[in-house]
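Below is one structure; the comments refer to it alone.
Complex shown without one protein chain; remaining protein chains in place.
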Amino acid sequence: MADHHPTGIKRWLFTTNHKDIGTMYLWFSFVMFIVGGSMAMVIRAELYQPGLQFVDPNTFNQMTTMHGLIMVFGAVMPSMVGLANWLIPMQIGAPDMALPRMNNWSFWILPFAFTLLLLSFTMPGGAPNFGWTFYAPLSTTYAPPSTDFFIFGVHMMGISSIMGAINVIVTVFNMRAPGMTLMKMPLFVWTWLITAFLLIMVMPVLAGAVTMMLTDRHFGTSFFDAAGGGDPVMFQHIFWFFGHPEVYIMILPAFGVVSEIIPAFSRKKLFGYASMVYATASIALLSFIVWAHHMFTVGMPVAGELFFMIATMLIAVPTGVKVFNWVATMWKGSLTFETPMLFSIAFVILFTIGGFSGVMLAMAPIDFQYHDTYFVVAHFHYVLFPGAIFGTTAAVYYWMPKWTGKKCNEKWGKWHFWLSMIFVNLTFFPMHFSGLAGMPRRIPDYNMMFAGFNELASIGAFGLGLVQILFLFIVIKTVRSGEKSEKKPWDGATGLEWDQIDTPAPYHTFDTPPKVS
Amino acid sequence: MAIRRKLFASIAMLVGLFSSAIFASDLNMRPGVTETSIEAFDLHMQVIWVMTFVGAVVFIAMFISFVFHRKSKNPTPATWSHSTKMEIVWTAIPVLILIYLTIPAVKLLLKMEESKTDADLTIQITGIQWKWEYMYPEQNITFISSLSTPRDQIDSGAEKGENYLLEVDNELVIPAGKTVRFLVTADDVIHSWWVPDLAVKKDAIPGFINEAWTHVPEDAIGTYRGQCTELCGKDHGFMPVVVKVVSQSDFDSWVAQKNEERIAAEKAAAEAAASSWELDKLMALGEEIYNGKGACFSCHKADGSGTPPLFPALKGSQMATQADQLNDHINIVVNGKSGTAMAAYGSQLTDAELAAVITYERNAWGNDTGDAIQPSQIQAFKAGN
Partner (left out) sequence: MSTETKEKYEKYYVPEQSPWPIVGAIGLFLLAFGAGNFIQQSTDKVASNDGSWGWLFLALGLAIIVYMLWSWWKDAIRESKQGLYSAQMDRSFKQGMMWFITSEVMFFAAFFGGLFYARALVMPWLAGEGNNAMTHAILWPEFVAQWPMIVTPAGETTEGMGAWGLPAINTLILLTSSWTLTIAHHALKDGNRNALINYTAISAALGIIFLALQVLEYHHAYNEMGLTLGSGIYGSTFFMLTGFHGFHVTIGTIFLIVMTIRCAGGDFTAKNHFAYEAGAWYWHFVDVVWLFLFIFVYIM
């Protein structure tokens, strides 16, 4: 079959091809990762030593805010959508996503949304400076004018995510090849299906929250103002009703990736497939009823605190099932340690450590001590960087041959892994200690007693930043002049995308549906 | 081989860091001085141990796999991929562990969240961008507590003191051995009042009053430091909390002294208000207030340039230069502007201080109006308000 595809810039602007769109998502997310990462570098440079050196406190707050927003909405979420685009159709035997044009719209909204968000740096009063959680009233009456553009930017990201999620769900429900029953789908598809469901449920709620902010700012409503019968804490409830499922939106697809890679390099079937599916679904369902664990100190009624504490701790159970299943998959396997496997193993270990600190945070009476300190920052970077980012990185190494027909250089990959592993721990582990010692988050300057930890974290962060440049270099080098890959570069890999599709995957896969036994 | 060594090395590093956290006390949470803070610390240690144990089981299992089930050692993988029995076991055990952790957590939570309407002393704490106002309703004491670290320690490399950024001009004073009830609220945005050693962290929400309490034992007299822990704008990092715990008798004499001070200050203020002030004297006091007690500089900048449009420039501002806007100028300083960061200074500063700072704003930075606002004008303004 002639594998022709449109050429020139129009190929990318007007495309309806899931692979092109996936590629654009992945590159976009990497650009955002670098932008958000650069802001983290500013944060870490300022925090390297006590005293104010590089930026004034207001700029620091802008950096923190935009770092969080860009990493969450610009780097992690689009990278997962990029993977979904590339993999889901191939893994379920579909020719493309169900709604290819809408797919392209989902993508192209994002660069514009982030342009709008980044433009705020040039506006009078500067960029948003109220944290990625934008609590009212700091984000309403006390916020800089650019907040309105932030609000519309969030609306745009929401539209993009919702359309992306609709596409995934419809693709999975309606486009599977004959014989590909739900319980035969690869776990990556399952985790994304569940993620898409979460997205559809919570992104509109976020849109509602920012809309209320907008009217509180400009049209005299009092949603978040006690003088008019509203409540600033109501904002937090609405935000976290979105925000907690959001953190699972960022991690579930990574769970899926790891559940593909570990069996491949253990040369053994994934242990407990069915319970993996049920565990993922339980995590998603529980995620709707735990949101107020971010708000233990706001003065909720005790009954509420008890409920949210216990519900949150329960999430450790299904997540534990996943971790144990991964371990059991490796058990008595025939393991090799190529780069994707290394990243996946690090994922399991470091995510688990992040999960442990999560359980500690879930316990309300001690969260009073941890809350809004660097202990929380340590927690969420452990689940996000070696979690979500390592997950994506592992996926890139694993599926790179399928995408480009070329293999990443193992030696470089291992360097990338080991340096990341060292620096990620050097950056984020000391944050546990500064948090326990009492250092609050979102501060540009601190007492001497936190100096040692911050110095370590900053050194680690600069290293981690440089290592990501290495990653960029590896990817470019592979695409340009990588070693050619055979059809199935990993002997343990299974699934339609390896068994029934050429390497590299042709522009159009599956002219006729594959048979799944 | 090399891989295995590196793996071991990095894991050893992690384990090392983790266990040093447990054994080296300066790496750990502070036990604090109250019954609740010590119980919180104990619970924290308990969870750490449980987590270390669970982590050890999981990670050791993984490492056994890495070593014994690598391809070179175990070329033919097992073919099983399911075991209901095992899955039940590793669902049930975490549930039990969590129940074991939940019980003490619930107990401690209920204890911490008890309502103390019968407390010995009640203090109202108000977060204001970026300082705390402490009010003792029964003792008739109100004062503002703000950062006292000198600017040069922050901005330039001047030698930093031991309590850098954790020191204030007026500490909160409470008696030891007594139950103290805190009513926490805010005037503008959300703040959070935290003293780690007392294990009290309560958000200060504008329009609502949250309650918290502490009981510092008599043998724990001393000074305890914390910080605002909810992002509250530009100077969130410069909003420390300092609590001085003293004996009951010291507390009583402090209350008496504060009351005397207040009476004296009221008298002095009345006198100052009655007398007529020269421009230089107003300017001198005004500058001091602007850059000190009033902390106007923290938004409007020492050179009056502000950060428009967040914080307007006063230098050359209409309000601070036009004669016909004098009343508006007095009004915004005395009453603030609700819904903005501009707080009401009418009750935070004396009439003389208000007059001085307003005069300063109308003459500094080339505003040169020559106006010398008198305390009596402020009094008249307040009376007509």
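Just a few scattered comments:
Which chain is which? They are A and B, in the order written, and residues in each are numbered from 1.
Methods note: contacts are C-beta pairs under 8 Å (C-beta built on N, C-alpha and C of every residue); 3 or more make two chains touch, one makes a residue touch a chain.
Quick caveat: nothing in here was measured; it's all calculated off a predicted structure.
Residue B:Q124 is the one among B:Q124, B:N163 or B:T179 that touches the chain missing from this view. Looking at A:P50, A:G68 or A:G299, the residue that reaches the missing chain in the full complex is A:G299.
Of the listed positions A:D56, A:D148 or A:E455, the one in contact with the omitted chain in the full complex is A:D148. Touching the missing chain, out of A:A45, A:L118 or A:V170, is residue A:V170.
Interface note: of A:V72, A:M90, A:L116 or A:M295, the residue touching the hidden chain in the full complex is A:L116. In the full complex, chain A contacts the hidden chain through residues 6, 10-11, 13-17, 94-96, 98-102, 104-105, 107-109, 111-113, 115-116, 119, 124-125, 145, 148-149, 151-153, 155-156, 159, 162, 165-167, 169-170, 173-182, 200-205, 207-209, 211-212, 214-215, 217-223, 226-231, 234, 237-238, 241, 299, 301, 508, 511-513. Touching residues on chain B toward the chain that is not drawn are 115, 124, 183, 185, 207-209, 211, 308-309.
The criterion applied here is as follows: only the chains that are shown with their structure count from here on.
Partner chain B is touched in their complex by these residues of chain A: 50-52, 57-58, 61, 124-126, 129-131, 135, 137-138, 141-142, 144-145, 225-227, 231-233, 266-275, 297-299, 302, 305-306, 309-310, 313-314, 316-317, 320-321, 323-325, 327-337, 345, 348-349, 352-353, 356, 359-360, 363-366, 368-369, 371-373, 414, 418, 421-422, 425, 429, 432-433, 436-438, 440-448. Against chain A, the residues of chain B that register as touching in their complex are 3, 6, 10-11, 13-14, 17, 21, 26-30, 37, 39-40, 43-44, 47-48, 51, 54-55, 58-59, 61-62, 65-66, 69-71, 74-79, 81-83, 86-87, 90-91, 94-95, 98, 101-102, 105-106, 108-110, 112-113, 153-157, 160, 162-166, 188-190, 192, 194, 196, 199-203, 205-208, 210-211, 226-238, 307-310, 339-341.
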